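All protein chains of the complex are present and in place, except for one that has been dropped.
Right, chain A next:
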Amino acid sequence: QNVSVEVLDHLEHLALVDFRDSEGVERLQKAIQFADQLHEVNTDGVEPMDSVLEDRCLYLREDDVTEGNCTKELLENAREKVEEYFVAPPGNIPLPKLEERDTFLQGS
């Protein structure tokens, strides 16, 4: 019933967030247990509901530019930038594998 280390590792990769300690993993286990109650409900023939406004039409508007030109404001909150670019560290470098990462899961 417990979630495997592979899945936990996979989740850390997907979420880019760490479990941090055994409490974090416990938290997930409890959350799954809690969610399992859903299976008590009979949902045969029931359509999933995305939005309570599903009976209404999404409105469309004219394809006209109504705002923009706010480069300065948008750059203000970024820590690292060069001219009008946000600067990121090198991409295309995958996160280290489980064995090499500094993660709580390593010990598992």
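Keep this in mind: a contact is a pair of C-beta atoms (placed from the backbone, for glycine too) under 8 Å apart; a residue touches a chain by one contact, two chains touch by 3 or more; residues count from 1.
Note that in this section contacts and distances are computed from a predicted model.
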Among "GATA amidotransferase", "Cytosolic Fe-S cluster assembly factor NUBP1 isoform X4", "Proteasome subunit beta" or "Large ribosomal subunit protein uL14m", UniProt-listed name of the chain not shown: "GATA amidotransferase"
Which is it among A:Asp50, A:Asp63, A:Glu84 or A:Glu99 that touches the chain not included here? A:Asp50
For review purposes, identify every residue of chain A that touches the missing chain, sorted by number. 3, 7, 10-12, 14-20, 23-24, 27-28, 30-32, 34-35, 37-41, 43, 46-53, 56, 58-59, 61, 70, 73-74, 76-80, 86, 88-91, 93-96
